[in-house]
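Here the complex is missing a single protein chain, while all its other protein chains stay put.
Lettered A and B in written order, each chain numbered from 1.
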Amino acid sequence: MTFLVDLLAATLRNATPLVYGTVGETYAERSGVLNLGIEGTMYAGAFTGFAVAWVTGSPLAGLLAAIMVGILAGAIMALMTVTFGANQHVSGIGLTIGLIGLSEFANRLIFQGGELQRIQPMPTVNPLAGAGLLGGIFDQYGLTWVAFLVVVPAAWWVLQRSSFGLEIRAVGENPEAADAAGVDVARTRYLALIIGGALMAIGGAFFTLALLGSFTLDIIAGRGWVCVALVIFGRWRIGRGVIGALLFSLIFSLQFRLRILPEFAALPFEVLLALPYLVIIGALALSGRNVAYPGAYLKPYRRS
Amino acid sequence: MRRISPWSTPALVVSAVLITFVITAGPILVAGANPIEAYVAFVVLPLTSQFTLLEVLVTSTPIMLTGAAVAIAFRAGYWNIGAEGQLLLGAIAAAGIGTLVGGIPPILALPIMVAGGAIAGAAWAIVPALLRVRFGIDEVVTTLLLNPVALLLVNGLLHGPWRDPVTGFPESPRIAATAEFPTLVERSRLHLGFLLALVVIAAAWYVLARTPAGLRLRATGLSPHGARFAGINVGATILGAALVSGAIAGIAGVSEVAGIQNRLTGGLSPGYGYTGIVVAMLGTLAMPGVAVAAIFLGDLTVGASSAARSLGIPSQLGAVTQGVLLLTTVALLAVRRHRARRTDGADAGPGGAVDSAAEVAT
Partner (left out) sequence: MTDSAPALELRGITKRFGDLVANDGIDLDVRGGEVHALLGENGAGKTTVMRIAYGLAHADAGEILVQGRPITVRSPRDAIRAGLGMVTQHFALVRPMSVAENLALGRARGLALDLAEAARRAAQASERFGIRVDPSRRVADLSVGEQQRVEILKALSRDCRVLILDEPTAVLVPAEVDSLFGTLRALVADGLAVVFISHKLAEVRAISDRVTVLRRGKLAGTVPGSTDERELARLMVGRPTFGVARPSDGPVEAATPVLAISGLHATGAGGLPALTDVALEVAAGEIVGIAGVSGNGQTELVEVLAGMRRPTSGSVRVGGEEVAGGDPQRMMRAGIGRIPEDRHASLIGDLSVAYNLVLERLDDFRRGGRIDEASIRRHAHELIERFDIRARPDDPVASLSGGNIQKVLLARVLSRDPRVIVVAQPTRGLDVGATEYVRSQLLERRAAGAAILLVSEDLDELLALADRLVVFYEGRVVGAMPRADVDVERLSMLMAGRGAAA
């Protein structure tokens, strides 16, 4: 029973960065832009959040700084793909390489490669602390509560029920039609990428500000790519994407716990660590066949 | 005939480099160094002594191979972002085979190892390629996701069955002496892998530019629909390009194991697969360009690591420069293409901005 409670608590915890990343990537892709800068944006969010929190002593300041970096990263991606109409795959990879490089460059300058620095991580909040054993599931970080109770519903509402969401979906599906209807295609895509970038950076900052309290190299370790996969798995729906993130996180958290069992002692833990990645590739292979991509996916828009 | 002054490709690439230098002057200033001095250290100094010049070629070897691997895939319209993982698989194969070929003369041992690495790289590439060709599943995500898996495989081997039994370090046993690549120049690290890279570049250039298979590959990348309509087997072409790409990336892994490390180590590749994307784009996906771009980035990398010591600029600036270079190159290519495009002409596919640059450059 404790095992189960721990597992579910860990699932929610580990799903948090994926939820931010997946929702952010969904916004980008629904507007017609594949943002492979996500890995670098999460990385830069993780580093900036940590560095600013370390300097100021305030995790909140760190979070705000991470958001600013995410906004900037989204704006650069928009400049590349919307203003210049550059290839989206290559732009995203370039952004990721550049942001990871810049984070490690700054890390070197600030921390001189000395011993691992730590900050006081954000505290957990448990409104159901008194609810016995099961209450343990809800012993979560503030950012996790915000992710599930605020970001997900709000992101869904904006995308599906607001006029701004309608515009995002329209420019991602048929930018000519949106343009002819008086929607500013470039502005809409810029906004979608900027919102997406901010969310991705929060996802990255969650690792350093909440989960770990420290910054280590390769801290994102491909989780940005996982979010890109989850968006396809979720067929560009917020809800399905979140379910995907929870499933991935469940497997991730499960393998983490299996490692310490004697039955799995002989197995190098890397094998178990690779499991979630293989599962998501398998899930894509099964559910990703001939899915309907947004109509203007990967296509720059330009009037004659 | 109606292309409005397509700026020559070399001029475009040089502009991209210059713009990059302007942008990266920011971090250099933050680090407290003089940008001009820094760029002299990055670009010029490595070319001034024989030792560092050879180091440039050593550094350019793996990225010339991954650059060629990426360029071939991109030319076919297949977004292989998995060269990193394919390289690691080639390295695993080389480290494994290398310990077994002790009794065999190098003339046999080396080809076996190279072939083994190529097969391992191609094998790592085959699942995403089949998923794409058979089920239309986006290869970008699957090739990307296999990179961390390959790294975990390396670390799993090093912490498990291949851990050095004597020292306990996470390093595989040293490969047999006959499996080591011979050096090309006395008292330097320049090894056979560099020649191998040049041969691969030359062969890839010949195939792409001069053979029917190469023309089919290019046609497929430029317009899959048009290629299929003309009777080209698009699926087989993409699959072939993906496997060749994986094989070449695998050879890069062999080259690092047999030429430099002589064993499998966790830090074998500081992202050579991703740097291959930078090399491929900076070379505008044309093989001669890839060779030049690889040497240029090798120059920058050697320069950055010595500047780290002499000027106190963290060597991570190398990665920053690579990222910015990739962005400026692809942005300039896009701007050139929009300038050149006739407004009522056919719109190219999503990869168009990239692929047609290669057509101009070929």
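FYI, a residue touches a chain if its C-beta (ideal position, glycine included) is under 8 Å from a C-beta of that chain, and two chains touch if they have at least 3 such contacts.
This structure is a prediction, so every number in the text was calculated from the model and none was measured.
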Visible contact partners (per top-of-document touch definition) of the missing chain: A, B
Identified contact with the non-displayed chain, of B:I28, B:L157, B:L222 or B:I248: B:L222
Which residue of A:N174, A:S214 or A:S287 touches the chain not shown here: A:N174
Among A:V158, A:L258 or A:V271, residue touching the chain not depicted: A:V158
Chain A residues that touch the omitted chain in the full complex: 158, 161-167, 169-170, 173-174, 176-184, 295, 303-304
Touching residues (missing chain, whole complex) on chain B: 1-4, 210-212, 215-216, 218-219, 222-223, 225-233, 341-348, 352, 355-356, 359
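Keep this in mind: only the chains that are shown with their structure count from here on.
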Residues of chain B that touch chain A when the two form their complex: 27, 30-31, 79, 81, 127, 131, 135-138, 140-142, 144-149, 152-153, 155-157, 159-160, 271, 274, 277-278, 281, 314, 316-327, 330-331, 333-335, 337-338, 343-344, 350-351, 353-354
Residues of chain A touching chain B in the complex: 34, 36, 40, 76, 80, 84-91, 93-102, 104-105, 107-109, 221-222, 225-226, 228-229, 232, 268-271, 273-274, 277-278, 280-281, 284-285, 288-290, 298-300, 302, 304
